[in-house]
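Structure first, then comments.
Apart from one protein chain that is not included, each protein chain of the complex appears where it belongs.
This part shows chain A:
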Amino acid sequence: MRVRLLLATLLALFAVPITAQDRLPPAPYAYQQLRDPAQEAKAKALMETLRCLVCQGQSIADSDAPLAGDMRHEVRTKIAAGESPDAIRKWLVARYGNWVTYDPPLDAATALLWFGPLLFLALGGWLAFGRFRRGGTDGESEI
């Protein structure tokens, strides 16, 4: 099943450069790292959490799509100019919406997403440990 995804992603990915052969060369920082390793690490970490808007299965850090390249260029340029990753993320969200970030912000719409697992764990724990409390410890009898 995942194979289908990968295939389709591949198809989408590799179909692009053909049709785009006569487009402009990729922006300089699409395939070029920042000189300062600390800045590059920051940029890389941020890029891994941003969605490539045209390929949908991947982050901009691992896509060959031209748009992903342009976004990598934006991110690296801004990091090099001293902007913080959070500010860049905010700027991208303002431009493209929450769709662009793989790290969904905590708000009313995503409260269930972030707290759901905790609730589940608490409820499950309460049910399971209720059994231990209620049952005592050394009974061999059946409930």
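Going forward, contacts are C-beta pairs under 8 Å (C-beta built on N, C-alpha and C of every residue); 3 or more make two chains touch, one makes a residue touch a chain; residues count from 1.
To be clear about the criterion, contacts and distances are computed from a predicted model.
Trainee: When one chain of this assembly is omitted, its UniProt record names it as which of these: "Sugar phosphate isomerase", "Transport permease protein", "Aspartate carbamoyltransferase" or "Heme lyase CcmF/NrfE family subunit"?
Mentor: "Heme lyase CcmF/NrfE family subunit"
Trainee: Where does chain A touch the missing chain, residue by residue?
Mentor: So the residues of chain A touching the unseen chain are 1-12, 14-15, 17-19, 25-26, 31-33, 44, 48-49, 51, 55-59, 61-64, 97-104, 109-110, 112-114, 116-117, 120-121, 124-125, 128-129, 131-132, 135-143.
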